[in-house]
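Below is a slice of the complex: some chains, not all, each in place.
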Amino acid sequence: MTLDEIQAYLIAEFPQVFGKPGIAVDRAADGVAALHFTPGEEHLRPGRIVSGPTLMMLADAAAYAALLSLPADARMAVTTNLNVTFLRATPADGAIVQEARVIKSGKRLSIIVCEAFGADGAVLAHATMTYAMPIIAPVS
Amino acid sequence: MTLDEIQAYLIAEFPQVFGKPGIAVDRAADGVAALHFTPGEEHLRPGRIVSGPTLMMLADAAAYAALLSLPADARMAVTTNLNVTFLRATPADGAIVQEARVIKSGKRLSIIVCEAFGADGAVLAHATMTYAMPIIAPVS
């Protein structure tokens, strides 16, 4: 899928997160994707820092976009493992930039590395995700 | 905190997820917590299965409740690592039961193991979380 196709697909399938104001996919090609997102009040936790599940959602979204940018049909790929390490508290001001890069595109499993960056460029979170690719039924 | 205190605190601090209809904390004592949640349309992904970020949010919520049930003040504890393994696609029907158990309660780090169960009792996801405990400023 191209960037435009990925945007349209994500907005159609996940209107609650990709509809505006929400996640904007800025790049998605050759297994690399980048998006940005400005958290709202509902994404904050005590201390006015961005909640962990919000950052995981961004990692998942960027990984999915990166996978969709490759030739194999990844729409029905499902996450089998997510590991996120949070490096620092994410303040509630300004946009978060989330990047993802497919480091293995396999027939059965694909692996994606994700990093989130704050407005000052600091790394906020590092994630590694595994997706199980859909089983292609052989033509009989 | 007691179960009632934890419920009230979570609803006050996270009204978007713990307000009704949302996450209901059923048990929280001695480092063990259980909650249940019925996913809505906004928690589904293509194929009508519950999205990964929804399950991560449940694991995070149960882990936080388990931590809050212990004597140390964990309100300002922050997640430093989350590892989730998804065992099977979670169908969109019926409630998800999420359990969490603190396996280490430390001065600096606490570790919590979480499992989500479907309506039929099958394990849906297994998660391990690390929280950094708040730094207690020494009285001068």
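Points worth noting:
Labels for the chains are A and B, by order of writing; each one numbers its residues from 1.
As a convention for this text, contacts are C-beta pairs under 8 Å (C-beta built on N, C-alpha and C of every residue); 3 or more make two chains touch, one makes a residue touch a chain.
Predicted model, so just to flag it, every value in this text is computed and none were measured.
Whole-complex copy count, one sequence throughout, 2 copies displayed: 4.
Just so we're on the same page, only the chains that are shown with their structure count from here on.
Seen as a C-alpha superposition, subunit A sits on subunit B after a turn of 180°, to the nearest 5. Centre-to-centre, using mean CA coordinates, subunit A is 22 Å away from subunit B. For subunit B in complex with subunit A, the residues that touch the partner chain are 13-14, 16, 42, 45-47, 49, 51-53, 56-57, 60, 75-76, 78-86, 89.
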